[in-house]
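Input: a single structure, listed below in structure tokens.
A single protein chain has been removed from this complex, and every other one stays in its place.
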Amino acid sequence: MSTIVLVSVIVMGSLGLLLGLVIGFFAKIFKVETDSRVDLVAELLPGANCGGCGKAGCADFAKSVVSGENPPGKCPVSSAEQINAIAMALGIDAGGGFKKRAVVRCGGDIHQVARKINYNGVLDCASASLIAGGPKGCRYGCIGMGSCAAVCPFGAIELVNNLALVHPEICVGCGKCVSACPRGVIQLVPIESTVHVYCNSPEKGPEKRKNCKVSCLGCRKCEKTAPEKFKVEGFLAHVQYDAPVLPTEEDVEAVKCPTGALLTAARHKEIETNDPEFSVNE
Amino acid sequence: MNKSSRSVMTFKNGIHPVYHGKELSESAETRVAPLLARYTVPLAQNAGKPPEVVVNPGDHVKKYQLIAKASGFVSANLHSPVSGTVKGLVDVPGPMGVPAKALEIVPDGLNEEMEPLPAIDWRTAEPKALLDRIAECGLVGMGGASFPTHVKLSPPPEKEIDTLILNGAECEPYLTADHRLMLEDPESVLAGAAVMGRILGIGDRVFIGVEMNKIDAIHRLNEKAEAYGVNIIPLKVQYPQGSEKQLINAITGREVPAGGLPMDAKCVVQNTGTAAAVADAVLRGRPLVERIVTVTGSVVKNPGNWKLLIGTPVIEAIKLAGGVTEEPGKLILGGPMMGFAQKSFEVPVSKNTSGILLLAQDQAVNYVSGNCIRCGRCVQGCPMHLMPCAIAAAVESYRFDLAKKHHVMDCLECGACAYVCPAKRPLVQHNRRAKAEIRRLTAKK
Partner (left out) sequence: MDETSKNVPENDIKLPTGEKLVVSSSPHLSSPERTSKIMGRVLLALAFPAAAGIWYFGLRAAWVIFLTTVFCVAAEAVWCKLARKPVKATILDGSAAVTGVILALNLPPHVPFYVPLIGAVLAIWIGKQIFGGLGYNPFNPAVVARVGLLIALPAIMTTWPAPRGMNSGYPSFKEFKTSVDAVTCATPLSIAGTMPKSTDRYETSHFRKIDNVELIKKYALGCKGGCIGETCIPAIVFGAILLVCFNLINWRVPICYVGTVAIVTGVVNYFYPGVTPSPLFHLVTGGLMFAAVFMATDMVTCPITGTGCVIFAVGCGVITSVIRIWGNYPEGVSFAILFMNALVPLIDKASALRPFGHTAKPKEVAK
């Protein structure tokens, strides 16, 4: 018995020693020189690997920051303090662009879209849009099957009454949802903006009206009230996000959008989440 | 091809739908529809470029008058189905669910017709003259793809064509329009086949493939076939026998190379309806303004076949058939396997509408996306020998590259896989998604 124990201990011990030596040897001669600054930056980055910066992930972005390809501010997720910390650690300028947030430019939830279609098939926006133009009457609005919510790495998109709703406090503006949406309803807007036109349909007013109660009719009321903040292109109003002054709640009240397509984000969320039976007309 | 043994030919794999639904309308003689109050003639009725409108709102047009002119080679003329007043361009629900532009024409009831074009003696005429006549009359493939006929009949000179096949298989359940046509007007079909054979310079290899469930049509065609030098090929009742590639394989034994066209297998395939339209155009000088449409379904009161003018709204066709017995669960333009589900009854009949099918609510499939149990029925059924289950699994995890490796681009969307799937997985929709996604990615590059 004792010999068995002894033999096993000796065999296992020497095996371990041998393998350890081998690993140590190879680690020494095949050592890959890494820039310690890359690790440092990677540590300071959020590690969400969202891809919002345009790189393959946080490690890749760290490399590009160290090489000077990208400024630290290009990370959409990190807060200003985190970016400053990276910039200070590397002794470079923080740089950075505008902080952005995604917004779903559609208010056509299940209660607002008039012609609902009984759709049967794959529950995926892109797949559904291939079948008879999608389940909702409007061909430009949110399909409401949550392909954007599925790709959001931060869980910032919620489906309420078959309408995607971005929670601005969670969204970091990585833009994954923008490319996932087959309709192009989602837009990245400056983080400070609070007022949006919740409609994406370029159709003529009456056509839209047939399909949706809360569509923008292109009446130009907003443009007349505050021409520097809103612009109507074709039959669809746009918030001028690059204007020096962004519209506020007061502007929304002044405009009194007849269909309620122009709303503050807070009010939009309130309508969708609190009052499912809410309808502008009734 | 084994012409000597006239046995029942077929292709490998495929399915046998349990219910054909053809008995609803196959014995109903084709009737001519009465004149309606208005017609909406869709502009884009052909694959390729839509034609350009050549009439103005308020114009008076005669029946058979040109209302839109082909805007290029791959485009087709459009003629007025009635005499009346052009109201203008309107938006109508299109067959693909996307609104389409259509010319609204209000008939005046006078039924003024254009002078028919001079008849051509096809046996002596130049192929070019025949081809021009077909182009002039706005003929498109009436089986579904609506490819302009004159384009299909003028293959590039480097492609040798030795076989013309007329598709009389009508393998789609419920549809009987081609069946009635072959039964009631076999001579037009045969003459059209012979004309197209002459255009292509094919002597004896002109075939009409007909499924064995239309044995009466086979007999009717055979009575006259000799005179036109056309061979009638009985085919096994098997879906999708009427798919171009499968039809070529069944009759000639050739395989159309992947991604290729029938002309790559030295074949041209045309629909029997198109052949009849060719005969109309060449022998009678009449452009294509009407077609036989099967209005059927278990909820339709009097299913049957009607000669409908292009631009007839679907709801009017249903009215002709006596309305419905209960609220339908699905409206399909075309057959139940490859047709398109509609969301509006205002869709107009176009040159490629072979059927208007109303399914009862409990009859239409309810896709539930159950778990794939790898039963392999889709693999056994796929006429292209693909593995739909593997493609669907790849698409569900957004691996479109993997779907491409499984040859999703060869998919015909015939629906055999989804039909047999015991888990009711929407396999065709997955394939469509993958094809759209792969096309988008290659276009980007």
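Labels for the chains are A and B, by order of writing; each one numbers its residues from 1.
In the analysis below, contacts are C-beta pairs under 8 Å (C-beta built on N, C-alpha and C of every residue); 3 or more make two chains touch, one makes a residue touch a chain.
Here the structure is a predicted model, which means the values were calculated and not measured.
Residue in contact with the omitted chain (choice from B:Val53, B:Val74, B:Leu89 or B:Ala423): B:Ala423.
Residue-level contact of subunit B with the missing chain is found at 15, 17-19, 34-37, 97, 107, 109, 173, 245, 249, 255-260, 299, 301, 315, 318-319, 322-325, 327-332, 336-345, 357-359, 361, 363-365, 367, 370-377, 379, 383-387, 389-390, 406-407, 410, 413, 415-416, 418-424, 426, 428-429, 432.
Residues 117-122, 130-132, 135 are the ones on subunit A that touch the missing chain.
Keep in mind that, in the parts below, only the chains that are shown with their structure count from here on.
Centroids built from CA atoms put subunit B at 44 Å from subunit A.
Considering their complex, residues 115, 117, 120-124, 126-127, 130-134, 139, 207 of subunit A touch subunit B. Against subunit A, the residues of subunit B that register as touching in their complex are 91, 96-98, 340-343, 365-367, 369, 426, 429-430, 432-433, 436-437.
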